[in-house]
Every structure is written in C-alpha cells, then in structure tokens.
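The following block contains the structure, expressed as structure tokens.
With one protein chain removed, the remaining protein chains of the complex are shown where they sit.
Presenting chain A:
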Amino acid sequence: MFEYAPAPESRSVVDLKPSYGLFIDGRFVDPTDGGSFKSINPASEEVLAEIAEGGGQDVERAVRAARTAYDKVWGPMPGRDRAKYLFRIARIIQERSRELAVLESLDNGKPIKESRDVDLPLVAAHFFYYAGWADKLEHAGFGPDPKPLGVAAQVIPWNFPLLMLAWKIAPALAAGNTVVLKPAETTPLTALLFAEICQQADLPAGVVNIVTGAGDTGRALVEHPGVDKVAFTGSTEVGRAIARAVAGTRKKLTLELGGKAANIVFDDAPVDQAVEGIVNGIFFNQGHVCCAGSRLLVQESVADRVLESLKRRMARLRVGDPLDKNTDIGAINSAAQLARIRELSDAGSAEGAERWSPACELPERGFWFAPTIFTGVTQAHRIAREEIFGPVLSVLTFRTPAEAVEKANNTPYGLSAGIWTDKGSRILWTADRLRAGVVWANTFNKFDPTSPFGGYKESGYGREGGRHGLEGYLNV
C-alpha cells in the first residue's frame, strides 16, 4: 500500500462561535428555557460549540414567525421574486462552499473529499434547481393554480446535514411555504451557518427558522397544531411515530426512512467495476446512508472471485482524519451510533456469519469502525434484516435471477437497489421487479436535484427531488 503524506484541509476557513442561539424570525435568539447541548467533532471528541436547545415555547415562537412570514411576505410574494432569493442562496452556498464543507466534515466526521465533492455541489444544485420552479408551478403538472400549504415542519438527520436541509428547504420555499427546520442534535452547525446565509441573502425574516435540539424538540415541532406540513428524514421507527402523531390532522406528511438495499452482482458483471460499486455502495459516508447497498447479493458462480477482489480493494481504503484529503472513510458520527454498529456486528458473529475486516489502524480518540464484511449470511440474520447504518456489508449469494429478486425484495424496506450486469435486458427485467424507489444499474449512490428520491413500503412515502418533490409542498 502506498504511503501518503498527510494532506489536511485547513480549518482556518471556518469561524466557529463558542455558542449558538436559535434562528427565529431572522435573528439568533436565546432559547426561552435556556437549555443547551454541545456539538462535538466525532473524529476527536473535541467540543465544537454550545448549541441552544429549543423547547415548546421556542417551537411556538418559531411557528408563529413562520406563519406571519407566510401570511404577510412569502405567501403574497410573486414566484419570480421567491425564485431570486433561492438563486441568491444557491450562489452564496457556492461562494462559501469550502467553509461549509470543512464545517460539515468537522461536525459530522465525513471525509472532506465527500463533503467537498458530493454534499456541497449537490446542496447548491438543489437550491438552484428549485429556484427555477418558484415561478413555474402552474406548469408542474399539478393543475393550473397549485397553492402552497403554509408552514412546513421539517426534521432532518445527521448523515448529510446540509444536503438534507437543502432537500427540505429548497422545494418548500419554491412552492411558497415557510419553514421551521430542526437539524439533528449531533450535526447542527451547517444549518446554523445556513441561517447566516439566509441573513446574507436578505431573505425576509421568518421564512426560514432553525430550531436546534433533540427528539423532544422535534416532537414538539411536528405535533404543533400550527403546522400544515411535516417532512421527516430519519429512522423508520421515528417515522412511524410521526405518522401516528399527524393522524387525524390536516397535516400533509412525507417520510424518507430507512433502507436495507440489495446490491445484486450477476455473473457477467465486470468485476472491477462491480467492486468499486460495492465499495461505494456501503462505505460511502461510513455507511451512514439510508440507501446504502448494505446487502450484497452475488451470483454463486462468481462469489469467490468478487469477494477476493473486494477484500483486496477494502485493504486499500484509508480510514482516519476526515479533514485529510486522502481519507476514504471518516469517523462514525456519534458514540451512540458506534454502539449500535458494534451491537449489530456482534449479533452477526453470534448468529454464525463470518466477519472480516482488513488490517486497519484506527485513531485513539473519536468514534471509529473498520470497514467490515460478513459472509455466510442468511436472510434470517439480524445483519440481513436490520439497518446497521455503518460500514458493514452483509454478503448473500443466489443462483438464478428470480432468486436474486426474491431475496432483494425480502425486506420491509424499499428505498434503493443496485444491479450489476453487462446485459441490458436483464437490467430492465430486474429493475421492473425490484420493489425500491431508486434503482442504480452499473452505478450506485448517485444523486441529482432533478431525480426523484424516496422509498416503497416501510422506507416511507413521497419523493424528494425533481418535479415530484414539489408535490409534498403543494395542496394537490
């Protein structure tokens, strides 16, 4: 293995304050009850900043600010002007992309090459895409005069903090809604920097409100009677609770939840490309990806060859400092998530699957988990059924295409799937039969603002991205 000299990205571009308030009605304010929590760097456990914890009264203030902004400013504003604010935001994100990327890697633990080359370009593109919709809604296919819903309550996860913010806020604002967004408690910092960007863009006060906090804050927000729309990305368990909470209300709900995607490798797939796809599928973003290809289904006749090549490739993955430009796999986002990954991996061994990781030196401080594969996995094993949300791949085999489809669909989830084969008709045959919202054929983990994303079955409902993404924010 090549030795690389360290190539750390500079932190100097980020100007962190010691503490942050809530962003309500265009200003940073102290929480009413004065609670706070710390956001740490998962790669070093160093405290990055003290964050305000929003309580019920803060949620109340934020929803009221959003309602006033909706009634007085954003609702009546012509679409072409809303568009210009969104274009402005997209541009400022591009201009400040390095700062945002470094901050994202600091707070989340993801490698800088991913926050810089994947997250940030997609964030800017998402705002740019939806900006253009704001004055064209009558052409979006939802009737001649689609209307916004009002105030949107949005709760996002920690795996792609700023990208999930973009997926939520951009379509909501383009459609004419105002928002109250709660970022995840372990990754609030880029959302707070985004609040500053809203100020810099002169976005009218109250159109975007950011209320930081944990589960209780999120619950207060989605249960608030003054919100017209709830959008959530996160675990299926919490998604279910939210679906129950909005039952019997007028609130429109979209949910983007967990996954246990099958990545199917047929015997005619080019092995090197498939292996790159498998690695990207499960080790991208430390496997903290709802659409991760966490179940490898490989055709029995080529299983040995694929696994040998996969192991060789895994031995060359560089795990370590997220700010190092050579790093492939960064830090696990939190101690709690690390504990969950360890628990499920231990269950994999206990249930009889065979565990393998490359020799891999992990830093002493922070939260780390070596890239891991399990072979000899059966469909009954917990590691084949439950979402691990970490760099852990479960390998199963199949003999016929029909068996591959059967196994791929044998899950309550249905978010994504992968197909690797040289035969076009087989791709289309398989894609037709997979019960999954996104199917990547001979590629994996590709995203684009024009391309609808979302799941079947217990992976949630509604789509984000594309024309489809507007539907969740319009009264159609």
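Everything below uses one rule, namely that contacts are C-beta pairs under 8 Å (C-beta built on N, C-alpha and C of every residue); 3 or more make two chains touch, one makes a residue touch a chain; residues count from 1.
The rule we apply is simple: contacts and distances are computed from a predicted model.
A.B. asks: Which name from "GvpL/GvpF family gas vesicle protein", "Carrier domain-containing protein", "Amino acid ABC transporter permease" or "Aldehyde dehydrogenase family protein" does UniProt give the chain that's left off?
C.D. replies: Looking only at the record, the undisplayed chain corresponds to "Aldehyde dehydrogenase family protein".
A.B. asks: Please pick, from A:Ser309, A:Asn326 or A:Ser451, the residue that touches the omitted chain in the full complex.
C.D. replies: A:Ser451
A.B. asks: Using the touch definition from the top, which of A:Val14, A:Leu137, A:Val306 or A:Val438 touches the missing chain?
C.D. replies: A:Val438
A.B. asks: For a quick check of understanding: of A:Gly141, A:Gly215 or A:Gly352, which residue touches the chain that isn't displayed?
C.D. replies: For the chain that is not drawn, the touching residue is A:Gly141.
A.B. asks: When the complex is taken as a whole, what residues of chain A touch the one chain not shown?
C.D. replies: Residues 125, 141, 143, 236, 239-240, 243-244, 247-248, 255, 257, 412, 414, 427, 431, 434-443, 446, 448, 450-454, 456-461, 463, 466, 468, 471, 476 of chain A touch the chain that is not shown.
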